[in-house]
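In what follows, a single structure is set out as structure tokens and then discussed.
Only one protein chain is missing from this complex, and each of the others stays in its spot.
Let's turn to subunit A:
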Amino acid sequence: MFELLGIPPQALFGQVLLGLINGSFYAVLSLGLAVIFGLLNIINFAHGALYMMGAFVAWMLLTYLGIPFWAALVVSPMIVGGIGMVIERTMLRPLHDLDHLYSLLLTFGLTLVITGLFQNFYGVSGKPYPIPAVLTGVVNLGFMFLPIYRAFIIVMAVIVCFATWFLIEKTRLGSYLRAATENPEMVSAFGINVPLLVTLTYGFGVALAAFAGVLAAPVYSVNPVMGNDIIIVVFAVIVIGGMGSIMGAIIGGFGLGVVEGLTKVFYPEASTTIIFIIMALVLLLKPSGIFGREV
């Protein structure tokens, strides 16, 4: 077998694949954050907890109701998105006219409450969630073995990212959203219900987090603190990509996942910090982020 830069290809491609999988979660999660930040101007700290909730709802659907993975992939984001809309209406809306710090603190508090509740009922050891039967097994690509479910995660993430990008950039509804991001008062003066648009947008961003949670359920164990670590990295991803930038979230998410994977190959010691080092550099050189608009 050939070697690249002294690294066996199995290790190299294995880590690139792992990077792409992590990147898939980064991309879908930061996309949700970007959509929410764009219109609502809030940093949704509860995103990690809602991602966890997406995984847990899928687990509950399977365990209590026998609803399989495929249905959960749709139903869980709908349920958690609905919860998100209730959160927006009842808690975030009253803070709308206050400083951003209030909504940040509120969503941070929500994270603690949600995580605490799930820990209380389900402990911290995690619940197993089986990979759906048709997605089990591996494919031999010649240079490496590709687990089918992992490939499925990447494909689903790419589809969801593209669909979201298309919805926002190419449809009428998306143009309402972009216009309301820029000047909500003017949009309401055209007869468009901006508060409803805000609620739906928050619900959609939350549903993206829950979708990522369902995808994660079979690979990571479903556990109440699963959102805590990933959300910190995701915040770094959106700072690098540019707050509120759709493209920044998608490309930044996948790209930084791969960078992280490659760092594991070439300099493993830095693999957990590389994203934060890049974030620091981006903040120094282009504070609005790589794809962000200069303010």
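By our rule, contacts are C-beta pairs under 8 Å (C-beta built on N, C-alpha and C of every residue); 3 or more make two chains touch, one makes a residue touch a chain; residues count from 1.
Basically, contacts and distances are computed from a predicted model.
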Task: One chain of this complex is missing from the view, so tell me which of "NADH-quinone oxidoreductase subunit I", "Lipocalin-like domain-containing protein", "Multisubunit sodium/proton antiporter, MrpD subunit" or "ABC transporter ATP-binding protein" is its UniProt name.
output: "ABC transporter ATP-binding protein"
Field: Touching residue (missing chain; options A:I87, A:L106 or A:V194)
entry: A:V194
Message: Just to verify: which one of A:F13, A:F69 or A:Y176 makes contact with the chain not shown?
response: A:Y176
Task: Name every residue on subunit A in touch with the hidden partner chain.
output: 172, 175-176, 178-179, 181-183, 185-194
